[in-house]
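Here it is, the structure, as structure tokens.
Note that this complex is displayed minus one protein chain, with the remaining chains in position.
Going by the order they are written in, the chains are A, B and C; count residues from 1 in each one.
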Amino acid sequence: MVPALLPYKLLPYGFRRKYRPQRFIPKQKDLKSTYDVVIIGGGGHALACAYYLARDHGITDVCILEKGYLAGGNTARNTAIIRSNYLTPEGVRFYEQSLKLYRDLSQDFDFNILYSERGHFTLAHTDAAVRTSRWRAEVNKQLGVDSELIFPDEIHRLCPHLSMSDHVRYPILGALYHPPGSIARHDAVAWGYARGATALGAEVHQQTPVSGILIENGTVKGVETPRGRVYANKVMQAVAGSTSVVAKMAGFRLPIRTIPLQACVSVPLKPFLDQIIVSGSLHVYVSQSSRGELVMGGSTDPYGLYSTRSTLDFKEGLLGHMLELLPMLGEVKILRQWAGMADMTPDFSPVMGLTPVKNYYIDSGWGTWGFKATPVCGMTMAHTIATDTPHDLIKPFYLDRFVDYAQVGEKGAASVGH
Amino acid sequence: MMAGVNRLPAPFGAWIDRTEKIAFTFEGKEIEGFRGDTIASALLANGQTMISRSFKYHRPRSVLTMAGQDSNTLVQVGDEPNCLADKRRIEPGLKVEGQNYVGSFEDDKGRFTELVERFLPVGFYYKSFHEQKTSWKAWEPIIRRMAGLGKADLAADFHHSYYDKQYLFADVAVIGGGPAGMVAALAAAGGSAEVILIDEGAELGGSLCYARFNADGTHGSLTRAELDAAIRAKRNIRVLDGAVCTGLFSDNWLPVIKDNRLYKLRAKAIVAATGSIEQPSVFRNNDLPGVMFASAAQRLIRLYGVRPGHRAVVLAANDDGYGAALDLLDAGIAVTAMADLRREVPSNELTRSVRRAGVEIIAGHAIREAIAGPGKARITGAIAAPVAGEGTLAAGDRRLECDLILMAVGYSPAGQLLHHAGTRFAYDGASHMYRPDALPPHLFAAGSVNQAYALDAALADGRRAGWLAARDAGFSAGAEPPAPADPGAVGVTHPWPIFPHDKGMDFVDFDEDLKYKDLINGIADGYDNVELLKRYSTVGMGPSQGKHSAVAAVRIVARETGESLDRMSVTTQRPPYTPEKFGHMAGRVFEPGRRTAMHHRHLELGAQMMPAGMWWRPAYYGPKSERDKTIPAEVTVVRNNVGLIDVSTLGGLDVRGPDAAEFLNRMYTFSYAKQQVGRCRYVLMTDNAGVVTDDGVAVRFHDEHFYVTATTSGVDVVYRQMLWWNAQWRLDVDVANVTAAYAGVNIAGPKSRAVLQRVCDGVDLSAQAFPYMGAAMAEVAGIPARIMRVGFVGELGYEIHVPASQGEALWDALMAAGGQEGIRPFGVEAQRVLRLEKGHIIVSQDTDGLTSVWEADMAWAVAKTKPFFVGGRSAEIQAKTPLTRKLVGFTMANDADPCPEECHLVLKGEEIVGRVTSAVRSPSLNKVVGLAYVHPSDGEPGKQFDIKVAGGRRIIGVVTKHPFYDPENKRQEM
Amino acid sequence: MKLMNCPLNGPRNISEFAWGGEVKPMPDPATLGDRAWGDWLFLENNEAGVVREWWCHVPTSFWFIAERNTVTDDILRTYPAGDIFKERVNFAPKPKTTGAEKK
Partner (left out) sequence: MASPTNLDPATLRRRSFIYRKLAMAGAEFAEVNGGAVAVRYPARGEAETAIARRMGLADLSVLPHGGFKGRGTVEWLTAQGLEIGADSNKAYAQADGELAARLAPTEIFLLDSLLGTGRLINKLNNAWQWAAAAPRPQQGYPTPRQDSHAWFMVTGERSAEMFAKICGVDLRPRHCPAGTIAQTSVAKMSATIIRADLGGTLAYHLLADIASAEYLWMCVEDAAAEYDGGIVGLAALRALQS
């Protein structure tokens, strides 16, 4: 017990004269002309998929093609919240599996992803929001997920800094409390998967965009890149923010609109906010990172755009509302703002699994929730690719559910869902 | 007057007013400074060198830039954390404290982390603590405690200060009031263009205020005075000094912060004359108090009259270091030696003057190490060594006595704002700096941010940029000024001022306490791309966002990976340029709330108000403690007597024109072509996907005029959708949203007719003349009114809509008229109960984001033979698919069971098949009634289903036909 | 803050406008198959490039069309909806039996 408490892994660093690097991302190799599986995109989902393809299905001849740098898209831009308190049973089961995988990732990777259980509070400021919170709590509990609807006294006890005034436009009437809600170091998740996948044989090729997709008789054959043509038996795309653009190369359209999602952090403060706080009515969420920064965001931008530009109005709106929740933070400062691109679906559930093109698979429609789904996406997509059959957990998220009028209505829980 | 041991006499200290002393405290000690002093200048003047503790190792830190560009002087000022002590001006009584220490500021226990520094390699937290869940559980709180810098003031539960915002407009905005910016503003204002010049300083001038451009040091101030006078004389230049522009957003949108205000400036064209940021040399202990930029020392001396040290060594790689040495000498500070990285020191006015002053110039030498004094609170010397090659030093150390080391080894353009706008930067192999390459439209760069380093070049560049910006904004005057012939950028920045030390503490990033080897090791771990290295090592992620570390990091990555600097760029610079307070971003809280005409009457009657969309509505009338009694009492009054509810918030739309009926046919599920004038009809709206989105009543007042109601929170969307559809259909119809124009009440209950008749002359309210679902325009209490015999509550009742400005008068009249019947106002809560007793749905409570008309069991509201209605095509398809749930009325199988709460689940076995959407113990029926989604196989009256209630208990609901109350609807038709 | 040139009100901060998505005129629902209807309704081009979109100036509830580059966010052109939708749209009466009755 005691030795395990000591960070003994750090001892060699101190005692060795020379730094012994642990190479996480292997040096780039030459691009082969054929692979078993090509994964378009080098973010968390793609890397996780490669990892589980190798670990669970023995498929190691996998090539990950990333147009920029490793995990530099939405994986690098999200606010790293993990939770499973969804509204639909389909969503709850899926994200609960993700959360379970997350809990063991540091151990699996031998690499600390700084997974930190903080407790997640979705504040309700209207009767309707209280109802939705109860709905989510009831669905969660029925499926074994720890969630509860709590009321102002309890909220005040657990989050003493929140303004509980009822003389405001959005008084806090209740909250969905989800104790397992967590944060983690987003980059570390991707790096862990990258190391795991590459150690088992997968190749990561950065700065290698896909410029075309080879399809013969409705079956995918490979992809085009500036570094040459790459053939593959199976191809998956996991390119949040460019989903429709890549799918268009494969010849199909999706129920997706791509909309920027912005976030910002404060200058580091001594830790005071242990919880993750979300307010749908106020379009705000906030948590405090392991560096002491307040990590904050809101809802998606008001219109579609393929750009990660930032706006001033985002900050104005966000901080105005932030001070309604935490009025004492007026003198705290914003350090940096940025944006990612969210692929929004009509029902706020993902689009995963098979596509109209044979042997071409898709992992998309993550909206604002891609990070928390990373492990389960990797696991279920690996299964789907290996067996050419959608994993049970993702069957409800099939593309044709829209024309079948069988949507998975997660939207009710998600005016701002982080 | 000379407050402070290190205060220099006038004329040093151009920005301080020695006639006004100001006292404040630092760590509880009283400190005295002058008006105009910053916290840092006042502290240094009083011999308080250490100002803050570093992030990781808690090393003492002091002034580095004296320009607010670093985080070495972050302090806590009262309730404000992370305040830049070198920018923040002192005020009487200011309470300043150090940050990030354990124990006391002077005796910080946190400094012992440095002892175990070897065990904490780059990314150490990824590499350990995770072996077992127990380990991370134990260490996480410890690591978390170490995080952060300043403290939020948690005791406060209010906004600290009054912050507001203002829009500004300019033809040309010039950002930066240094020489280039001043000239740019003048050039831009040559015609009639309106120019705004934004500068951070207490006065315009930038480097003209503190730098030395010639041997006698007069050139800067004379130029400044001349330009300043010219600017003040221009009526079309507005100067915003003491203001910082923190970002450059789409379409020339600039946030400018000054005092407690955020200005939002829209300019037609922009000149960025933001200058450049001096860059450090990397050597051991380069972070300790006493090591600072040459420009920082010059600012201290010239602007604040503060002696930065007593004996200095100047490390130079350009002439500016010599200018600084002359400033030191003028201020009576000894200069032990100049170490110059260059093998050959050019001979010019400045270098010759330094030589003439008897200062030894050691060419081809770098600083290997600064010698730390006791407690590292101040350096006590420097070790200079000959430069052997790029980043390597040869033997031949020389110890130089000093308590001050100035670094003048080069610059990097302050290109943050240009970055925000998407400017590409390219590495210039001749100047060894990144320079703006392709500028976006309407944006111009001038001065040292644009590589114009020599003063004459900066002035010429400013003139050119100002002229171009004015032309871009539509104001041409005279001929285009030429670009400077020689910008003078070559020779000011050394390509490799980085000299790692075996024993470390050679900082590349002061904010994050990152040493040279941390970057090298991170690259070795595979993070060999600047962006990846930034994320892994956190280089450039601290409060100064890489202003001093980004370029060094690129140089190091380039060398380690063998990549050319031409092909690399610094990491993306994101807004803000400098940290912005939440208060500034928030400003005044603009949160409109809508109040009905009767709002104050409700308050006078003791109503508890609740938000409903944008509106405030009475929930019930009486104290909160009486809620459970009040609501049933309000219900009972309506059932037995007469009640009055404010329904002003209900949406109202006038739909007029020859195509009015056709338009409603398309927008709603029902059919309206044959609706009689003077009659009401239910409206149900679905969206194109067949989802129920709104409902209300359509009243036909004229063949071509329907008055349509919509839900309180839905009407704005309904209105916008109607206009959107008709923008495509082009029917001859006019739609007006008249929601706010009408105040409305519903007077309901068996005695409502009697009360209304009393104030309603000339209208026959009898059941025959004015039947249920009838409507008329008439006068009520002398007020023109739209009267409709509709209601949600299932009693005889009248909805009366009157001009909003007369709504209060209507309320007064009805309350007075109903006095003898004991009329009583009722609120939203009672109405919810009453409607549920009647089994009426509330759209968005009893429906959700996917509910179809079939699921809601509202097939009766769908006209089957219309050519088209929005959602109709989807409804057809949905009708062919088997239902997965159905909305039904229910009561409890067992009377003793508790009333389920809204959103308790309906289960079939363990499977979730639906939920309770509304439920209440009916005061009128004294039993539970409700609505719920159940499995379609359980959808017929009499079927039983499981409801999981609080505590996981299951109770049994019985599907029951509604209305629960008055099933034949006789009461509303009385 | 982007500027949007409203055909009625002139250049305004884009915060005064609401985005209405891509202009995709509705095909005749009476003749369209179920699958084709669903595709039209739910699938998006989500083009990375110049698109024709609906925008509404909120203070005046004025709908118009903008051509915008969804990569650069440049707004190339704005014009009243009437420039595209010129004719009154009529729907043919329904044949006697419809899907809705086969519930």
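In this text, a contact is a pair of C-beta atoms (placed from the backbone, for glycine too) under 8 Å apart; a residue touches a chain by one contact, two chains touch by 3 or more.
In this text the structure is predicted, and so the values were computed from the model without any measurement.
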Chain not shown, its touching partners among those shown: B, C
Option from B:32, B:704, B:857 or B:973 whose C-beta touches the chain left out: B:704
Of B:138, B:154 or B:168, the one touching the omitted chain in the full complex: B:168
Contact with the hidden chain (one of B:32, B:397 or B:732): B:732
Those residues of chain C which, in the complete complex, touch the missing chain: 8-10, 12-13, 15-16, 57-60, 62
Positions on chain B contacted by the hidden chain, ascending: 164-169, 264, 266, 588, 590-597, 600, 615, 648, 654, 656-658, 702-705, 732, 734, 736, 738, 740-742, 782-783, 803-806, 808-809, 812
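The definition used in the following text is that only the chains that are shown with their structure count from here on.
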Pair sharing more residue contacts (C-beta pairs) when A-B is set against A-C: A-B
Inter-chain centre distance, chain A versus chain B - centres from mean C-alpha coordinates, in Å: 22
Touching two or more other chains - residues of chain B: 249-250, 253, 264, 689, 874, 877
Residue list for chain C, restricted to those that touch at least two other chains: 1, 18, 34, 38, 41-42, 73
Residues of chain C defined as touching chain A within the complex: 1, 14-15, 18-19, 21, 34-35, 38-39, 41-48, 70-73
Chain C residues touching chain B - in the complex, by the definition given at the top: 1-3, 18, 20, 25-26, 29-30, 32, 34, 37-38, 41-42, 54, 56, 61, 63, 73, 81-82, 85-89, 91-94, 98-103
Of chain B, residues touching chain A in the complex: 55, 79-82, 100, 116, 118-121, 124-136, 138-140, 143-145, 147-161, 163, 165, 247, 249-250, 253, 255, 262, 264, 420, 422, 517, 520-521, 524-529, 531-532, 535-536, 538, 541, 543, 545, 574-576, 579-583, 585-587, 589-591, 593, 610-611, 689-690, 844-845, 848-850, 852, 874, 877-878, 881, 901-905, 907, 910, 912, 915, 948, 952
